[in-house]
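Note that one protein chain is taken out, while the other chains of the complex remain in position.
Per-chain residue numbering starts at 1, and chain names A and B are given in the order in which the chains are listed.
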Amino acid sequence: MTNKIFMVMTFSGVPLSIIGTLMNWSNILLFFLYCITIIALASYMGRATESLAIVAGPRIGGLLNATFGNAVELIISIFSLKAGLVGVVLASLTGSVLGNLLLVAGLSFFVGGLKYKRQEFNIYDARHNSGLLMFAVMIAFVIPEVFSMNLTKSKTLTLSIGISVILIFLYLAALFFKLVTHRGVYQHERETEEREEPEWGKEKAIAILAIATSIVAYISEHLVHTFEFVASTFGWTELFIGIIIVAIVGNAAEHASAVLMAYKNKMDIAVEIAIGSTLQVAMFVLPVLVLISLFFEKSMPLIFSWQELVAMASSVLLMVVISNDGESNWFEGLTLIAAYVIMGIGFFLS
Amino acid sequence: MTNKIFMVMTFSGVPLSIIGTLMNWSNILLFFLYCITIIALASYMGRATESLAIVAGPRIGGLLNATFGNAVELIISIFSLKAGLVGVVLASLTGSVLGNLLLVAGLSFFVGGLKYKRQEFNIYDARHNSGLLMFAVMIAFVIPEVFSMNLTKSKTLTLSIGISVILIFLYLAALFFKLVTHRGVYQHERETEEREEPEWGKEKAIAILAIATSIVAYISEHLVHTFEFVASTFGWTELFIGIIIVAIVGNAAEHASAVLMAYKNKMDIAVEIAIGSTLQVAMFVLPVLVLISLFFEKSMPLIFSWQELVAMASSVLLMVVISNDGESNWFEGLTLIAAYVIMGIGFFLS
Partner (left out) sequence: MTNKIFMVMTFSGVPLSIIGTLMNWSNILLFFLYCITIIALASYMGRATESLAIVAGPRIGGLLNATFGNAVELIISIFSLKAGLVGVVLASLTGSVLGNLLLVAGLSFFVGGLKYKRQEFNIYDARHNSGLLMFAVMIAFVIPEVFSMNLTKSKTLTLSIGISVILIFLYLAALFFKLVTHRGVYQHERETEEREEPEWGKEKAIAILAIATSIVAYISEHLVHTFEFVASTFGWTELFIGIIIVAIVGNAAEHASAVLMAYKNKMDIAVEIAIGSTLQVAMFVLPVLVLISLFFEKSMPLIFSWQELVAMASSVLLMVVISNDGESNWFEGLTLIAAYVIMGIGFFLS
């Protein structure tokens, strides 16, 4: 059903986006058109990645998911960096972290909790993820922020590069840990590794992934240039667009599938999507962008605004405390959503 | 026994307070007279609320406790707000949070631990409370503090109002969760829901509650005007009076009963009083006061001093880590008390 909706959105959104761009339609209209089209294309990219991952087996599949899972955000961010919008990139990645950690997980816990009194998920994975969240946000993001206060710009960039390399290294090590050395060691009791059937064959999946990615790239390049018009029209700041809008657009498909899984009581998968996605953005997409930015005119150090940093740190602490027991209920979901709303108001007013 | 002491304190304190006020006794004398009288009256209000809660059943009873449990603090704070003492109100609520979280819980763990080697309490409740403490302090208090640095006064107030509404909503949702949808779901093994007998009948309890509340209101209005004299006489700051003195006066009865419960090895109740009271202040009393302040000349945004905020945040983190295992001993109690003493010295010197 949702697949059909995304199909209609894609096959009307893509031509309209291209026509609109060529005919210089109003920026506001184009902004919404682009957003809807990207959401639809992202769902195709997600399904193609899934199919490839199943065909390739769990090890290569994990790597594929790691690389293409947040491909849309990566692409939008690269074009934003090229346009010199460093602040917007950091904002949209902050938004992605907050969105996955608070909104996706919150909605999953809430919706699942309306149906089931108590839902369990793999407590080992939850703790493993908690350690990584703490590392990524409380160490890798906090340290450059605090140290940069006394550092020159070039030293700050050096520190950012060093930390980015360490983040990517540790992210790959985490994949190696989960997929190779400790595969199945921390199995959840009720878990059974089902043999899944890929939706599409290898060739078809690669083709769809390639086509969808290039269209997303094309649209993203134009999307970032509509931000300033949208900002001035609606009285939003560019940061708000980055934090709330871009983050939602880039993650809409993941949001939907996590909530669906929670509703089916497959909490391991729901949590994996929400927190796994957060970690992917924080430990892979973000440091890769820092390194890519070195080739552009304006490089991007790993320095968030204090608001962004504190929002992420608070969210991580809240999530660690809430997920620590390997159980969820509707109230825990509501708490996470409430935290997201508070931050949304804060960023909207900023 | 303690009830008799409170009776004597009430029946001598109330007339003396009224006479003293009318005859303009020295402010210092009146300050102590008021404090003692309020402590005694608070114990009556507590017992009346208890009785009503038993009569009304757990659902309405929970609501009653939520509303009247910290009524004294609410009343003192309203008169302080009316007198424009916004800083004192925030200080006394900070003091209430610190006092309940560190001193009441600490004394309970310590005194109970002197008698029993290991004491257990409901681990599900402890984790539920940890989540709420994190939400209230690390999200709802931290976010406006950090965001207000870049916001205008009016936007800060808007943010404060929004967060206050969310806090009250989530507090009510937590009651709904505990009393309706998940009542008894996370039962402690050893728990048995005893059928309690109310101390007083419905009419008597309502009458006592009404009378005690109005006298507390009368005295509180005069109490807040003695602060500046006490401050200058003893060399204390008004903030210290708020944080340590007012907080102890407003919570004396709760302190006593929590420690008593711990001594009887009823740790579930002791913890519920200490942490439940903290949450009530942070998620109900405080946001209600923010909303009430809109009707006064000087409105109160949800912005603490950095010292207050950090003290609360550190205390919450310490408590989350200590209570996380559902067990206590004398040393954990001593740790909490030591933390309270450190903060007491800090606020005294400030």
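Rule of thumb we're sticking to: contacts are C-beta pairs under 8 Å (C-beta built on N, C-alpha and C of every residue); 3 or more make two chains touch, one makes a residue touch a chain.
Please read these numbers as outputs of a predicted model, since none were measured by experiment.
Contact with the chain that does not appear here is found for just one residue of A:Ser26, A:Thr158, A:Ser214 or A:Thr233, A:Thr158. From the options B:Asn27, B:Thr158 or B:Asn324, the residue with contact to the chain not on display is B:Asn324. Only one of A:Gly95, A:Pro144, A:Gly250 or A:Gly346 touches the absent chain when the whole complex is considered: A:Pro144. Although one chain is not displayed, its contacts with chain B can still be listed: residues 117-118, 306-307, 310-311, 314-315, 317-318, 321-322, 324-325, 329-332, 334-335, 338-339, 341-343, 345-346, 349-350.
Residues 127-128, 130-132, 134-135, 138-140, 142-144, 146-147, 149-151, 155, 158-159, 162-163, 166, 169-170, 173-174, 177, 181-182, 185, 317, 320, 324 of chain A touch the missing chain (whole complex, contact as defined above).
Heads up, the rule we're going with is that only the chains that are shown with their structure count from here on.
Centre-to-centre separation of chain A and chain B, using mean CA positions: 40 Å.
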